[in-house]
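Step one of this worksheet: look at the structure below.
Every protein chain of the complex appears in place save one, which is left out.
This part shows chain A:
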C-alpha cells in the first residue's frame, strides 16, 4: 500500500515514540499525538495506559472523540501525582523549540509585556524534570524552531543539567515529531538533531525550515518508515475514519 499520507507517516512516527514505554500513562496533547498513541496501543505497546484526555483511563482504544470502557480515574490532581511519580510520557505542543530543546508555550516576546500572550507555561516545567516528554509540531518552520525560545517552559537537557541533579535526574526529552521529520536532542552538547526525514521530504527542506543549525546524524539521513498496511487499516477504518488528522496535517497535494 503506497497511498499513505503525510498524516499517516506522522501518526506512525508518534506511535514509535511510545513503543518502548511499557505500562505507563501516555498523555498526548492534541489530535495527532492522540492518534499516534492509540496506534501504538493497538500495535507495538498494548500495555500503554491511555485516557479520554479528561479524567478517565480507557480500557479499550476508541476512535478519536469516542468513549470506551473505563478502567480508572485520572482527575487533574492525580495527573500531578503521576507526573511526580514519573510513570508518564507526555507529548505536548510547542509554539517555539530552540537549538537546545527548550520549549515555549507561555508567551512570545518580552515576558513583562509579551507581543503575544499564549497559554502560560502550563505543566511544561514540571513535565520536563519529572517524566519523559516529547513534542509535536504540525507546521515545521523557522518561526517554531528558533535559536532561543522567548520563555523556557519545557526544559531541555542542557538547562536541566545546569540547574543541578534534581532537575536533570529525570529530564528525558525523547522525540520531536513534526510534519516534515523526526528529531531528538542527541546532537553535540545536547542540541536538537535530525533523526529522519519523512518520505518525500529532503534534508535541505528541513534544514531550511529550521531557524538554528540543526545537528545531523552521521552518514546518510534515514527516511522515516512508511506506515504498514495494518497500521493504515487501523488509522483509516478504526481510529480516524472521518479523516480528522488532515485538519492538522493536510495531504501534501492539498497543502501546496
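The criterion applied here is as follows: contacts are C-beta pairs under 8 Å (C-beta built on N, C-alpha and C of every residue); 3 or more make two chains touch, one makes a residue touch a chain; residues count from 1.
Please note the rule applied: contacts and distances are computed from a predicted model.
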item: Choices "Cytochrome-c oxidase, cbb3-type subunit II", "Permease IIC component", "Glutaconate CoA-transferase subunit A" or "Glycine cleavage system H protein" - which one is the UniProt name of the chain not shown; value: "Glutaconate CoA-transferase subunit A"
item: Contact residue for the chain not shown (choose from A:151, A:182 or A:234); value: A:151
item: Contacting the left-out chain in the complete assembly, out of A:123, A:138 or A:227; value: A:123
item: Options A:38, A:132, A:159 or A:245, residue touching the unrepresented chain; value: A:159
item: Touch residues of chain A, complete complex, unshown partner; value: 54-56, 75-77, 80, 83-84, 106-107, 111-126, 128-130, 151-155, 159-160, 162-167, 169-171
